[in-house]
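Okay, here's the structure, questions in a sec.
For this view, one protein chain was removed and the others were kept in their places.
Chain nomenclature is as follows: A and B, assigned in order of appearance, with residue numbering initiated at 1 for each chain independently.
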Amino acid sequence: MKMRTALLGAAAAFAFAPMAQAERGTDGNVNVIYWQAPSILNPFLSGGTKDVEASSIILEPLARYNPEGVLVPFLAEEIPTLENGGVSEDLKSITWKLQPDLLWSDGTPVTAEDAVFTWQYCTHPEGGCAQLSKYNGVSNVEAVDDLTIKISFEDAQPNPYGPMVGGQSPILQKAQFENCLGTKAPECTDANFGPIGTGPFRVVDFRTNDVIQLEANPNYRDPAKPAFATMTFKGGGDAEAAGRAVLETGEFDYAWNLQLAPTVIASMAAAGKGKAISAFGTLVERIEVNMTWADPSLPEGERSTAKHPHPILSDLNVRKAISMAIDREILTEIGYGQAGRATCNLVPAPAAYASPNTDCMVQDIEGAKALLEQSGWTVGAGGIREKDGMQLKLLFQSSTNAVRQDFQALIKQWWSEIGVEAELKNVAGSVFFGADPGSPDTFQKFYADVEMYANNFDGTDPQAYLASYTCDKAPRPETQWQGENVNRFCDPAYDEVVEELARTGEITRRQELAIRLNEILTKDTYTIIPLVDRGRVSAHSNSLGGVSLNTWDSEMWNVADWYRVK
Amino acid sequence: MTDLPDSLAAARPPRNQWWDVWDQFRSHKGALIGSVILALTLFSVLAGPWLWGVDPTFINIRMRDQPPSLAHPLGTDQLGRDMLARLFAGGQITIAVGMTAMALSILLGTLIGVLAGYFRRIDGPLMRLTDLFLALPLLPLLLLMVMLFREPLVGSFGPEGGIFALIVVAIGVTSWMQTARIVRGDVLALKEREFVLASRSIGTPARRMILRHILPNVMSPIMVSATLGVANAVITESALSFLGLGFPPDFPTWGRLLNDGLAYINLSPERVIWPAIALSALVLSINYIGDGLRDALDPRIRGR
Partner (left out) sequence: MLTFALRRLLMAVPTLLFISLVIFLLLELAPGDPVADMPLTIPPEVREKIRISLGLGEPMHVRYALWLYNLFVTEPSYWIDALFGTDLAQGSQRIISFQTRAPVFDTIAERMPQTLIVVGMGYVVGVLIALPIGIISAYRQYSVFDQIGTFISMVGFSVPTFVTGVMLIVVFSVWLGWFPSIYDTTLQVTDWPSFVKQMRQMVMPVFVLALYNAAQISRYMRASMLDNMTQDYVRTARAKGMSERVVILKHVLRNSMIPVVTVIALGVPGVFTGAIITENVFKVNGLGQQLLLSIQGNDAPMVLTISFIFAILIVLFNLIADLLYGLLDPRIRYD
């Protein structure tokens, strides 16, 4: 009996060992698979999510968002706020203090100069830095002393946590990148493929678009971490193969962003080798309505411009009806399962910024029909409604993606029930999301009536995101078809609220204004028809512990805490 | 043929040589089975939708991911659409695209191959053209074609007809090169053969030389190319629709069914297996018919 208790105790001690007395590099190798392969480890030269996430294992910012969307210090000692004096009263500067005794993985100390250099690197006029918008409005970054960084802004900045916060905006080592400014940036292949960082791992071998081999950083600030001695970061293939390798064959420990139908994930998870995990951020799958007319008979240069308001979709009742005909719960169930929530909002999170609007949740075919009747759209030939000789036909485009095509088919059927005929079109993502002004198929040019895609915002502040629907941001020939306001939505009242939001520092007022903007776009005008608040699904093997899925920052944000479950 | 006994020749009434071809074709077992399978496939994809009467695009969410049953003999897909109806509807498009694109590619390939092989003067330029087409990266070429021609074609032939024409032409003009190279190689050898030299020496014009002497002798590689061409066209079409360059997403071609089914291979492998069987049956039957035709057209085999 005694023997048995002792054995049990030993077993228990063994089970808790990694938690209790973790030691760096005792857990061997961890295998991670991203079905999009990283092509570079310098997030400033490639904004691609895969590259940002891979580099976040090595490079770190001053602070990151945790899975709850709250800022936590990484290289900084604490988060500067108005209360602790880190943020100045006029909101024009923020002062960060680095943790003392931080070392780069080559053993040299981390100083405020590195941060200043990072700012210079990214804002160099010829560098083409992908994260330039993080430094919007920054007038100066200076090293007050070795450990103190002061960032000054041109105007009052209600949200000063842009520069050097979050996975997209880490700090580079000055010594390594000193000769890589501006046009020289792409020539520093060795640095771009093997940046020296402060993160838990450092690069041993980088093969572009294929695999990264990493080892524990000997100078990492927590001597007990990371638990793994080495890491293999494989990229490429497709989400199915990545899911299969973790959930079914157990070859890999972690698979990123499994964009697969819920039934497929469930069938893979049934093999019992691992589990799928999910979390929510701000990504919303939506239908955007074109307020301008893109008819092919119009002369080039006038299609999809404010010159020709849309003859059908300018009618609010039509926009509302096509929203009412959609059953968002079913879309969610089919396309995203546990990783989706039906939503009526453009800004679904953080909670304080999300409108309580739930008007669109219930599908109402009869109500939609009544609205159309009320506007004078009567059922004509073939069950398609018409008014003044114009048939209610819409061209519905989206990017190529299995779930989106399923959504298109479903929505087409619901619309046909209310007498709206949809012609479907899908375009390869590389063309659709490209900004080639010569291509008729980009989402900005919007040579269609409605289109579906997903978008989100970095961090937790939606100001810039909501500001993209002002009149002047409409893509048009004069702007080479660049601009974020793809709907060509234009309402001076909206623009005014956006300006007010930019001036306001007080947090509850900001939240009110953001909610107001969200409601103008969604339930007041139905310019944007939100469908699903899309979470992220990733998977890890049963033997990988410490995973905490984060949608506000890189999924690799806490890779230092990962360990092998024994 | 001249040493045929006179009595035999007199006993049989003179008849069209195509009857001989048909007789030979009929006696070829594989060809006969192939024809029957092809006829069955054609019949089912043409009459199937009419007999089965289920709308292939009708979505019934409550009936999704169903295994085969009486109501849905091949089950349903992830949106509850009937797989049998989709297989029928897809077959129409797939077979039409496969056959037309193959015909176009074989026509182009044979024409260029024969011209290059027979006329030395244009051999160089034509083969360099072939090299160029072989070297062009397919995907950007197709993207460009779609960008330039989709709207005008859709405008003039309607969404289905326009995209059909676009896809057929796109596949046709990007897949003729292999046939051309093969045909040219054979023609180069053929034109030095005795019978060609002989007929040239009696002054046969080039056109008749090609049609009567060269072409019949390069039929067999052309037949093989044609068979492989159908499979190739169907697969290219599926890749195109996968990339969003093909038919609208709710058109169920066999290639698309294969692609869509692949994600569900664990859950319901039959979603991949049925289109794969249909596709293989189509290609196999064409192959056997090609075999039979080749034998039937060869006067040395015929009558033996």
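Basically, a residue touches a chain if its C-beta (ideal position, glycine included) is under 8 Å from a C-beta of that chain, and two chains touch if they have at least 3 such contacts.
Worth saying up front: this structure is predicted, and the values here are computed from it rather than measured.
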| item | value |
| --- | --- |
| Which displayed chains the unshown chain touches | A, B |
| Contact with the hidden chain (one of A:Asn140, A:Thr189, A:Ser314 or A:Ser548) | A:Thr189 |
| Selected residue (touches chain absent from view) among B:Thr76, B:Thr227, B:Thr253 or B:Ser268 | B:Thr227 |
| Options A:Gly128, A:Gly505 or A:Gly545, residue touching the unrepresented chain | A:Gly128 |
| Per the touch definition above, residue among A:Asn84, A:Asn140 or A:Asn209 touching the missing chain | A:Asn209 |
| On subunit A, residues whose C-beta touches the chain left out of the figure | 33, 37, 39-40, 42, 45-49, 126-133, 183, 185-187, 189, 192-193, 205, 207-211, 213, 232, 234, 236-238, 240-241, 244-245, 248-249, 251-252, 271, 428-436, 438-439, 441-442, 455-458, 464, 468, 479, 482-484 |
| Subunit B residues that touch the omitted chain in the full complex | 29-30, 124, 127-128, 130-132, 134-137, 139-141, 143-144, 147, 177-178, 181-182, 185-186, 188-189, 192-193, 217, 220-221, 223-224, 227-228, 231, 234-235, 238, 255, 258-259, 262, 265-266, 272, 276, 279-280, 282-284, 287-288, 294, 298, 300-301 |
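We adopt the following convention: only the chains that are shown with their structure count from here on.
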| item | value |
| --- | --- |
| Residues of subunit B touching subunit A in the complex | 57-59, 61, 64-65, 78-79, 143, 147, 151, 155, 159, 242-245, 248-250, 260, 262-264, 266-267 |
| Contacting residues of subunit A [partner subunit B, same complex] | 240, 248, 260-261, 263-264, 267-268, 296, 330, 334, 399-400, 402, 405-406, 408-410, 412-413, 423-428, 431-432, 438-441 |
